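Have a look at the structure below, then the notes.
Every protein chain of the complex appears in place save one, which is left out.
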Amino acid sequence: MNSIYKYILRIADDSLILGQRLSELCGHGPAIEEDIALTNIALDLIGQATSLYEYAAIVGGEGKTADDLAFLRFEREYTNVLLVEQPNGDFGMTIARQWFFDSFRVLFYEALLTSTDQQLAAIAAKSLKETKYHWKHSSEWLIRLGDGTDESHARVQKSLNYLHRYTEELFFMDEVDADVIAQGIGVDLLALKPIYDQKIEEVLLQATLELPTNNWKQVGGRVGKHSEHLGHILSELQYMQRAYPNMEW
Amino acid sequence: MSTKVWPLWEVFIRSKQGLSHKHVGSLHAPDAEMAVSNARDLYTRRSEGVSIWVVESSQVFANDPADSDPLFEPSQTKIYRHPTFYEVPEGIEHM
Partner (left out) sequence: MKEINMSELEQQFQAKIAKDIKIEPKDWMPEAYRKTLIRQISQHAHSEIIGMLPEGNWITRAPNLRRKAVLLAKVQDEAGHGQYLYSAMETLGESRDKSMADLISGKAKYSSIFNYPTLSWADIGAVGWLVDGAAIMNQVALCRTSYGPYARAMVRICKEESFHQRQGFEIMCTLMKGSKVQREMAQDAVNRFWWPALMMFGPSDADSTHSQQSLDWKVKRHTNDELRQSFINATVPQAELIGLTIPDKDLKWNEAKGGYDFGPIDWEEFRQVISGNGPCNAERISARKNAEDNGQWVREAANAFAEKRSAKKAS
């Protein structure tokens, strides 16, 4: 039970924190058309987080609600990957972060479709459709920025170089994963890695971009050791629930 | 340097299978793929569509409204093109 609970929270936290990051951009996008697109992605992610927290609340069995889980845990209790908490930066950074994440997420949800946990499989089926569109969108933009102007190429390449250190963590696995994989519930991320690498490479080729050769990796999010950014995200996210405890909104 | 503006595209949506695409409005996009993508996000937020066409606005040709009388009035007097023009005897059905 404990492993499944933790496992669902990891997926949920990734969605929530990235959705929260994207929602900071609402009203500030590089074109009004893109504002709408980014907001759509944010909405999908918040929706996925909601379904997952609702399910985690049931599995957890402690009488907590989805909102309790989303808004009332401490910083070290969030288990999203470091990638999703990185700042929006310029549009190149936002797109690069989204694209790394989407490339992983599409494969992850595809694999989760066959989970023996009916609820997770159902959430994966719904989320996969959304995520495929996110991936298409972020790939299209990565290609345009990479193969656009000299300036856009330089900017987005710099973003890839910066974010690459956080991508290995997408494939992080520990005893939580081992446990859910053994039950046929979870996804063996190791098996996804080569497909991911290939998927990434195909788009990079079109975008005339490349991954940095420096392979220094950052991990820690999955066990609650975050970058300094998460605390600030949470202080906004949790503001109302912390300032006015135990109220209905 | 002033930036070139993204061109304008006209958007046509098929609201459900079996119906024609219908003009719903326009939007800006750098190219056709992005125009379809933007149209999806802008014009189908509430499940309004199952298929999208986009056409660059500069590619649409229209008649001059000043010519509308010679273009469209002559057909108004050709009432024999409508079934109601013809007399059918009482008792005839399915015609």
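Each chain carries a letter (A and B) given by its place in the written order, and its residues are counted from 1.
The definition used in the following text is that a residue touches a chain if its C-beta (ideal position, glycine included) is under 8 Å from a C-beta of that chain, and two chains touch if they have at least 3 such contacts.
Computed from a prediction, not measured in an experiment: that's the story for all the values here.
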Residue, one of A:27, A:61 or A:194, that touches the chain absent here: A:27
Residue touching the undisplayed chain, where the options are A:4, A:18, A:70 or A:96: A:70
Residues of chain A (touch criterion as defined above) contacting the omitted chain: 20, 23-24, 26-36, 39-40, 42-43, 46-47, 49-50, 53, 66-67, 70-71, 90-92, 143-145, 147-149, 151-152, 155, 236-237, 239-241, 244, 247-249
Chain B residues touching the omitted chain (full complex): 3-6, 8, 25-28, 30-31, 34, 42, 45-46, 62, 64-67
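Rule of thumb we're sticking to: only the chains that are shown with their structure count from here on.
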Residues of chain A that touch chain B when the two form their complex: 31, 33, 36-37, 40, 136-137, 140, 144
Residues of chain B that touch chain A when the two form their complex: 6, 27-30, 33-34, 37-38, 41-42, 45
